[in-house]
Each structure stands twice: as C-alpha cells, then as structure tokens.
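Notes follow the structure.
The complex appears here minus one protein chain, its other protein chains still in place.
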C-alpha cells in the first residue's frame, strides 16, 4: 500500500515536472486530465473504444506468453485481421450482418495464420520467435501498404486507403452519439471465454502444461506440438480480431497506421495483468483512461504527446521495479550477514 | 521558422477552464496534426500558419499533434462539442472524421487540407502542387549539365505522386531528352534512406535533385551537399545547405491554412473542394538565396515565364496521381 | 539491366552498402556481446535513438563531433543500463523490459528535442568527412567501399577484427560466452556473473549509441522524432543472421545494407515495383534469412533467463 502510494507520487512528480518544463500549468493539466475521463459521457465511452483493441491483443499476448511463445507480432497480426475483414466487408455480395460475422471469423483466421508461421518455424526449426514476429510486423505493414495502393484502393480517388465500409457491414454503435461499439462487448466476451478455456477445460490444461515443460508434457502423451501451435493461433487470432474491431467498429476504412502501436502496448498490458484474461480487461481500461485523459490535456493545452509516452514508460518501469525494495533488502541482508560472519 | 510544440502551452491562452465562451474571440480554431508540430515540414507548416493567423486575427487557437487514424473522430468530436468554429484536419486522412462529425455539428466549419471530401460545412483545401513540381522540373532540366535529374519522394500517395509526375512533365517540356529518375523511400521519417536514394541518383550522374519527402529531405540535401550538386527542398530547407539548395517550395501549405482561417473569420467559408495554385498566390517559390549568382539570367527568366504561363492558364499542368513508368 | 554489372555501378553500390550497414553493424556487435552474456535487449531501437539524440545534442551544443559521439554513446549507455537494471537486478522479463524501453526512449528523446528546438530553433550540425587511405582506396571495386570512409567506420572495422580475436583467442571472450550458456557454472568458478552482464549491457549501450550517433553525426546532420526508423529491430535480426559471431555480423549487416542500397539503385534505374515491396524487402529478407540459418540455432542456452544466485 505504501509502495503504491509512493509510486503514484513518483509518477505525479514526474508528470508535473514534464508539464512545467514544457511551459504549461500542471494544475490546469490535471483538471483536463480528470475532466477528459469523467467529465462527459463521450470521454467515458472513448475509454472503452480505446480499450477494445488493447483487450483483444492483450488477451492474445497473454495466451502466447503463458505457453512460452513470445509474441511481439501483435501489430502485424492485427493488420492481417483488418486486411481480411476489409476484403470481406467490401467485396462479399451478402447481407451486412453476414459480412460482419464472416469478418469476425476471417480476421481470427488471418491473424492466427500470421502467428502460426513464426510459431511453426520455432517449433520445427528452433527459429527464435522474438525476432521473427517483429519481422512479420513489418511484412504485414508492407502487404497492407501494397493492398491499399492496389487491389483494395478506393476507386473514387487515389488516396492510399480502401473504400469506406457501409454502416450495414459495420459493428453497430452501442451508445450513439459516442463511438462505443459492439467490439468492446465482443472483447470482454472473449476475455471471459478465454478465462474459462484456460482454467476449466482440458484444452487450456494442454496449453498451459505444454508451455511450462514441453518435454514432460510430450513424455506423458500430451499433444504438445498441436497445443503450442494452437496457442499461437489463438494469440494471433485475437490480435486479428482487434484489427477487425478497429476496422468495422471505428475506422470503417482500411488505411496505414490503423493500429497505432497497440501491438506493442498490449505486451505491457499482458505483463501488468500477469497473463490473467480478466485482469487484461481491467488493465486495458486503465491504459485507455490514461490515454484519454492525456489526450484531453493535450487538446486543451497543447501539452506535447511525448509526455504520455514518457509517463507510460515510466509507469511500466516502476511496475517492473516494484520488487525493488524486497530485492534490495535481500542483497543487503546477504551483505549484513557476511559482516557478522 | 519552426515554432515547435513547446510553445503550445502558451498557445492555449491563459488558464480559463474548458468552457471558454466564444464571445471573447472572433473565432475559435482547432488544428489537428498527424505528426509532431515540430517536424520541420508538413505539420510545421500548418502549425506556423495558425500561429501567424493568431497574430493577425482575434482568435483562440488549440492544436493536437500525433493524432492516430482511429482517434481522429474523437478529437474532432471533442473540439466540435466545445464550440469551436473551425476545425482543421491537416491530412486527407481526417476526411471521414470530418464528414461524420460535420453532420452532428452543422454550425462548425471543417477544413481538410489536401482532402477529397466535401459537404455543406466541410471544405477540402487543396494545392495544385503539381504546378510547383512542373516549375521545378523546368528549372532542373534547364540547369542540368549531365542531362540527368532526380526526385526523391516519401510515402507514395497522390499528394506526393502528383508533384513528382509533374516534375517529369515539366522537365521533358524543357528538354525532351532529359532522363528523370524518381524514387520513393516509403517514409517521411527515414532521412538516411532519402540520402541513400539521392546518392544512388548522383552516382548515376544526376546533377540536380528535387525533394518531396518532408522532413526526411534533409538526407537528400545532405547527399547533394557532399557531392556538390544542386537540389530543391521544401519550406526553409534552404538553410540546411545554402550552397546547394537552389530554391524551395515556399510555405505553400502555410498559405492554404491561412486561407481557411481567413474565410471563417471573415464569414466567407463555403463547403466544397477548393483548389489553389500560383494564380491564387497561395503557391510560391523562394528566391535563389546565396546561389543567385550561379543561376544564369535566362534560366531565371524561364522560371518566371513558366510561372506566368501557369498563372494565366496558358500552361495547364496535368494532375497525375498514379506513378508512371517511363 | 547491364548497368548492374558496370564497374562504376558496383563500386558505388558497394560503397553505399557499407555506409548503410554501419549503424546496423555497431548496434549488432553490441547486441551480440550482450546476448552472449545472456541478456537480449529488444529495446535496442531505444538505445539507438538515445545515441542519435544525445549525440546530436552534444555535437550541436559543443560544436564538437568528438563530444557528440561521446554524448551519443553515453545516451545509449543510459538506456541500456536501464534495461540491464530491470533484467539483471530486478530479474524481469527481458523482452518486456525492452518493449517498455522503446516506449520510454521515443517519448524522452522527442520531448528533449522539443526543448532543444524551442531554445535554439532548427538545429543542424556538420558531419564527419571521409579520410581516403592512400593507395588502398584505389583498389578497384572495394577500395571505395572499405578505404574511403570516415574515421568511425575505420574504428568499427578494427573493432570487428578485435572482436573476432576476442571471441576466438581470449579468456575474456570465453568467460563471456560461458555466462550466456550457463551462468551458474560461471558463478561457481568465481566469475562475477552480474558484473560481466552489466559490462556486456554497457558495451551494448555504447555500441548502439554509437550506431545511432553515427547515423546523425556521420551521415545526416539533423535530428527529428523517430529518425532511427526501426534500424534497431533490423540489428536484432542481423545478430541472428550473422550467427552471433563478429565476422558473420559484419557480413550480415553488409547484406542488409546492400539490400537497402540496391532498392534505391533499382528505383533510380527506373525498375518499378511497388515501393512497399522495396521498403519491406529488408524485413522479408530477414525473415527468410532466419529460415536459412535456422538449422544451426546459435542461441546461448540461458539467453533471456534471469540468473538468481540464491535460487536453484
């Protein structure tokens, strides 16, 4: 409790310093930060909107992490999911809701495949996924770039973006005029489902055990290869659904930079949530609130966007160092006991 | 020239709370940017323009930098709800957000720079930048001794492509045998790539290069400086290498943003797609700076003449938004 | 197409490849040493941007390239040591620490740059000039690429040679490797595991910082947000592709440099493919190259695992 208090104080002090040095009034900034979050319905809904992709990718990352697959490829999987959703939503001659449902499924498959490849290479050939998933992010960005300048480009102009997806093939808004959309509900449902799968089903058992000790799992007859690949597919699939949700729920048009770094932020979400699906939801909402508050601050006062990155990074560093006192004591105790010897 | 975002705090005016009454000002203007306000190019133009307008008129100005595509609608909604009179989206990608929010806030004016959207209260303010590409092509072709010139562009998008393509057209109009090399680095950030692309052209014999990659032009200019060849940049990039940068497209976008602000303040704003070029005095070029003595008088005359022809409509510069391969 | 095979083309192409490879080479050599000690830093991009910014600021404020380079290395060191603290002292997941570092470094450098710009306007610095080595620089084809470069390039070349020797012939190189393979074994023979890990991370910071600083002080002369543009991630791939040995890393970074150099040379020749394909090419090659080297996995056995002496 004390530690939490101290850490909060430290974050506040850093925030105040950064704002002061940037030449703004910290009290006013604080006012807008809180106002942005609680001041109106719109801000509140925005938090859910921003949390949605984080929940999806965060869940994906947590599944991957708990099976020992270090998936830094959320960004690329998100893009592949968005790409496939866009193709279905724009091209498929079918009623809107059918396109939406197919998009949801297809985005899962596309993101899943994008994670499956590095996972397969890891399992079969021992290629480290850390580097490989990063490369796959760039390759996905490349494919997206080609798509929106080629076969998916909006024919009505020459902009590097797809045509706009009609309302009928979008995720319905839940609370007009805010942007809150069905994607948030789907994300929370995914979290519940994932929690159930990981804790209560034999499938989850296989995933967990295969991640903990492959060899033992294999020797006792658990289908290890299948489990690890499946975990990667689920992981990538959820990230792909984030792409679908951003596309059909928010942007309704495929364009560059759709993700805006959610694939990386989600890694921090999974870390803070300790890979627990329900905690992922809570942490994502926290991250989103931080962003929404900070954005309001920026809009009202022109406080530079970089402050948010610094603060987020700082908070994560603080959380990573939360054991500092314990470890410091451990080291110190060792030294003291040595003195006594 | 570049103010930087740090002065942002002061830009917001003094610390009145969120519901500042519009009454104190003639207008409230919000600017939304896709990159940092101090990127030294694209976003800096717009930032500088609204700050200049603030000096000129009695207006309140706020801005947001680094807006991600998925946040655009949220930012617009927020400003519109606060009763801003003009919301400027400084990239085509704000188009959808503008249309969506404009419907809910019919009293607010939306200006999209370099956009494709229009509505009663939404206007796209576009530049005929192809005209400046054309002129630079003429100049490059006239100045080149090797018969080879180049253009290094950033991300492939119509706004960039149309300049590079017009550059080819202008150069060929001047010298049908000229060889024009173009390269896209795929980034406005990666100056090292811009430098490498320019170097590749220099190695192939190019002796004058045009830049169309915003802040990363710095790399191209660096390559030209090292190789001792001429180049052309944007905004105030002449200062990066005064002995090499012949001229720059001057502050064109700054003028465009200024026009939008002016229209709103003066009550002449109208929805639609507005295009501006040299004839409107929105586009212009810098002078030759320290290289004034190096440019032959007949070349200077040629440039002036071409510009006049464009203004008068005698030359209609084509708008080519797809890369051509010849 | 025949243009590809002229001496002139190849000479300038090789020279460009070396130039483009330099920042990668610096960062990858540092990362290699760090990984040999069991510490993988996916935040090497942050280290590079730190080196780039502080190098730039240092050179700008003091008008000295030397001080600039020192500041750059110090900047890289700073970020690398934060990662080292989190992964060695705090025993956190190294990948997570790396991702956090990337976030933090982007924010910090762009914030500081904003302050610098506010104080001084748009800053610009001169860059290193080439020092041709008499005689050698005339060698056809490779003379230009290897012997007509700036001082930092020569130093890095020498460093590569020294690193080859370090790993193959010295007790130090062997000790370093033992820590990434089996830190407990190293501990039980009295090697100061943590100290060596910190030292390796420090070297990584200095080299990554040098790579970032070189990009600015050796090539560009200006700074703005995100100017390293993802080179740190490629450096990670270079380490793997280079099979974690200095010569391999030298060749691998040249390979990636060449891919980049080729891209623009092809565009200049009017060979048109979608430019996204060109910009994505290095990453595609990296992914493919990982496939190629896959058969001999060279990951140190304890890579990425925190060593805790008192646990077992």
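Think of it as A, B and C in the order they're written, each chain with its own count starting at 1.
By definition in this document, contacts are C-beta pairs under 8 Å (C-beta built on N, C-alpha and C of every residue); 3 or more make two chains touch, one makes a residue touch a chain.
The rule is short, and it goes like this: contacts and distances are computed from a predicted model.
Which name from "Phosphoribosylformylglycinamidine synthase subunit PurQ", "Alkylation response protein AidB-like acyl-CoA dehydrogenase", "ABC transporter ATP-binding protein" or "Na+/H+ antiporter subunit C" does UniProt give the chain that's left off?
"ABC transporter ATP-binding protein"
Counting contacts across the entire complex, name the shown chains the missing chain touches.
Hidden chain contacts in the full assembly come out as A, C.
Pick out which of C:136, C:155 or C:174 touches the chain that's been left out of the picture.
Of the candidates C:136, C:155 or C:174, C:174 is in touch with the missing chain.
Given that one chain is not shown, which residue among A:16, A:34, A:209 or A:278 touches it?
Touching the chain that is not displayed is residue A:209.
If the hidden chain were put back, which of C:61, C:191, C:247 or C:277 would touch it?
Spelled out, the listed residue whose C-beta touches the missing chain is C:191.
Need a quick check: the contact residues on subunit A for the chain that isn't drawn.
The list for subunit A reads 200-203, 205, 208-209, 212-213, 215-222, 333-335, 337-341.
At which residues does subunit C meet the chain that is not included here?
169-172, 174-175, 177-178, 181-182, 184-192, 301, 309-310
What we mean here is this: only the chains that are shown with their structure count from here on.
Using Cα averages as centroids, what's the distance between subunit A and subunit C in whole Å?
28
Mind checking the centre-to-centre distance between subunit A and subunit B? Centres are C-alpha means, answer in whole Å.
34
For subunit A, write out the residues touching at least two other chains, lowest number first.
22, 145, 149, 304, 306 - these are the residues of subunit A that touch more than one other chain.
Identify all positions of subunit B at which a residue touches two or more other chains, and write them in rising order.
As it turns out, subunit B has residues touching two or more other chains at 5-7, 36, 156, 186.
Could you list, by residue number, the parts of subunit C that touch subunit B in their complex?
It comes out as residues 8-9, 12-13, 16, 19-20, 23, 110, 113-115, 117-118, 121-122, 124, 127, 215, 219-222, 224-227, 229, 260-261, 264-265, 267-270, 272, 275-276, 278-279.
Quick check on the complex: what are the subunit A residues that touch subunit B?
So the residues of subunit A in touch with subunit B come to 22-25, 27-28, 31-32, 35, 39-40, 42, 46, 49-50, 53, 145, 149, 156-161, 164, 177, 179, 246, 250-253, 255-258, 260, 295-296, 298-306.
Touching subunit C in the complex: which residues of subunit A?
18, 21-22, 70, 72, 121, 125-128, 130-132, 134-136, 138-139, 141-143, 145-146, 149-150, 264-265, 267-268, 271, 304, 306-314, 316-317, 320-321, 323-324, 327, 330
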